[in-house]
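Quick one: the structure is below, questions incoming.
Removed: one protein chain of the complex. Kept in place: all other protein chains.
Residue numbering begins at 1 within each chain, and the chains themselves are lettered A, B and C in the order written.
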């Protein structure tokens, strides 16, 4: 018995729940769970339903929904028996990658790691020991565009749903970001919008904050300004140097990225107006 | 324009959302928000809907729902223009009561405080300064039953929905509790079920815990074992004496009780199987 | 038996603890508690000691310490039997003020509230009911400088240690701030440095953050950029409008301000390099 997810984003109107649940009822579908959200500010309606069944006629459901819902509605029907596929980009740090790898081994991650790509090779052996391919694409002697083109070329050979930047410490150029819009997830090491840009822990030390954090967000061409998926924080105090913050912050970074990844894989994240609804 | 809340608790069956939303649609009701929860363990369905309108025929909606839903369904339709009424019981401590009084002044509390009843009179003046009646019912020279009877007598003269035990430090006898079942809310000064009974902070000190907490729960005749509504915690360390914990814990107590009260007043709390769903 | 606090801030050097504890020992003082902090970045040493005794010769201790410690050391000896005095400035909102008033009644606040000054009079009655004077100094038809001059005039008639801005929603001009440097504490309704300036909750909504917060800090002439004393946060989600955030944020604001106030009153807050050490 497969589980299907129906994701709907549309202009808010009276009676949407009734119209949608009528279609489910008419098609005799067994709803496991159902959640809705209405954004009053933007007059948008979001719905996520989980349906149990192995005889679902996806095309029929899609077309019935399309007929009943307003034009320009976004309707996605997802067969959860097809596991999602992710590619992970890294630089030198292991904590975020390592947390994902261990969740994978523990069957906590409901996705397949297709490949890890790094601009250094220091993490290659660890990744390969988990029977996951690792490709090194060095940035040495290349400008940003040249390097990202090499990554793009590699990605074109792979079949994947999401690109996870697990402390990938290089800025991706617009040409790259546009190709994978809404599919790149980054972990930033501050509670955005505080401390945008380079070395946020140093910035946090200089400002004398008592709390540091991390933010998982979609990557757009405005650096560190894409839709936020998940944030986490931890208390620090005056005894922390910025290097202490950096070390301590790893735990928040890895937890926040892994939580965001779980939400993404469970199809709970809807994007609108440079923000997310998690339903 | 009044807002009505429809609260449904029933045996889970296929198609409930459709049936209910059809009734809303047939009656041309404007749904503001909708949330559902299914307890798989107990095969129960819960729904809370907010409806906007001033022409709602409550009897008709009630009877239509009853006809469509399984027997023994619990269906409540609440007119939110009628503010809820609470009575607060206290002993000597002011922090929980004070937090509620200040929220009341700030129009944060969507309820009326009918009266405060205390077994001491040290809080009388403060309460009366807020133009709220205070009745002292001393327990001196009375056994538990005699004292609670006096409180019952006073309560019978009042019109109220909930009794809030805001650090009321006496155990209420079964005769009292049965009269107000599901309507008494207590704040217990530990993260239950740890440290049931007297002086939980002393118990917490003796055990050497690193976290203390508070629990808001419905009162049943099993001391400190009623359905939990809300819990909160705070970190402590070895430098805290149990009196330090007691002082620090006040902040958690007042925040947890006020949060629980808000949930109750917004009709979000459903009781089942000695537990609560907050939807 | 009075408790004295010895506060030392000085250039870090080898053997400071020994030198200081020798003086305490030579003067036969009974140390209750002792804490030190060394800022490696700025080569500064901080110490806070609590001494029990009623025969302490403050001048002698001060001069002995001055002789042993480097020039320009800051040495303060505080007699805790003299309660600290605070003046509170407010606008219209009651939650932060109310929390402080209730702590005062509960003897949780180890300070006296000398007076509350507001630019409106809507909070006057509540304050006066607690037998605390309330002075209304309206800003109507006055420019910023004129209005703050009136407040200064009033303050000059009062005897106080700290000015607490408990949601005082007007910017104080440099002339005012310079007069009370290191003695004005403000609560800002964001986790600074995010959302500096006006309407941080609106800014937070626009950015789509998943966490909001509040920051208690000393007021300097750089708006919202003074040394941070305490910060707190709470999780929010996509269902919060900015008004919902504003309401929910009140709880964080009042808790953070009251915590900061407690640290200040206990003489735990040392300022250096636009930051604080809390020891």
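Everything below uses one rule, namely that a contact is a pair of C-beta atoms (placed from the backbone, for glycine too) under 8 Å apart; a residue touches a chain by one contact, two chains touch by 3 or more.
What you see is a predicted model, and the numbers here were worked out from it, not measured in a lab.
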> For the chain left off this view, which of B:34, B:119, B:231 or B:258 is in contact with it?
Replying inline: B:231
> If the hidden chain were put back, which of B:41, B:54, B:140 or B:159 would touch it?
Replying inline: B:41
> So which bits of chain B touch the chain we can't see?
Replying inline: 37, 39-41, 191-195, 207-211, 213, 227-233, 237-239, 241, 273-279
> Touching the missing chain, which residues of chain A?
Replying inline: 93-95, 98-99, 101-103, 105-106, 108, 126, 129-130, 247, 250-251, 255, 258
> Given the full complex, what residues of chain C touch the hidden partner chain?
Replying inline: 14-15, 17-18, 21-22, 24-25, 30-36, 38
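FYI, only the chains that are shown with their structure count from here on.
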>> What's the distance between the Cα centroids of chain A and chain B, rounded to whole Å?
In response: 38
>> I need the residues of chain B touching at least two other chains; which ones are they?
In response: none
